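The complex appears here minus one protein chain, its other protein chains still in place.
Coming up: chain A.
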Amino acid sequence: MEEILEPEQSEFVTLISSDGFRFVLPRKAAMISGTLNGMLSASAFTEAQYGRVHLGNISGELLEKICEYLCFNLKYKDRANVPEFEIAPEMALELLVAADFLDSKYLEFCVSLIPVFGSLI
């Protein structure tokens, strides 16, 4: 049995892909994702207690790219001259679906469209 860490004590969290790859990344980076934030913040969840999240629907390859993005976002937040984040074309569509799952910001997106398109249709 692993030692239970208080969520605020552990500085890093572990993300585990469907094929068993583990990615350890700063908690701050993981919190950028809406879904991970929800899983890691609510202390009732085992994810929050152990600081580990099993992502059964995301393969290691995709999760690696996602972790890369999270760290990229953390590093370049509020900075000018942000370099381009490279995405291989063959994984773009799968990554899009995974990103959708991890980042549920669409509510904001839809609300932002109301003033733009509300009058149109």
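Of note:
Keep in mind that, in the parts below, a contact is a pair of C-beta atoms (placed from the backbone, for glycine too) under 8 Å apart; a residue touches a chain by one contact, two chains touch by 3 or more; residues count from 1.
The rule we apply is simple: contacts and distances are computed from a predicted model.
Candidate names were "serine C-palmitoyltransferase", "Replication factor C subunit 2", "UV-damaged DNA-binding protein RAD7" or "Sec62/63 complex, subunit Sec66", and the UniProt protein name of the unshown chain is "UV-damaged DNA-binding protein RAD7".
Residues of chain A in contact with the chain left out of this view: 66, 69, 72-73, 76-82, 85, 87, 89, 92-93, 95-97, 99-100, 102-103, 105-106, 109-110, 115, 118-119, 121.
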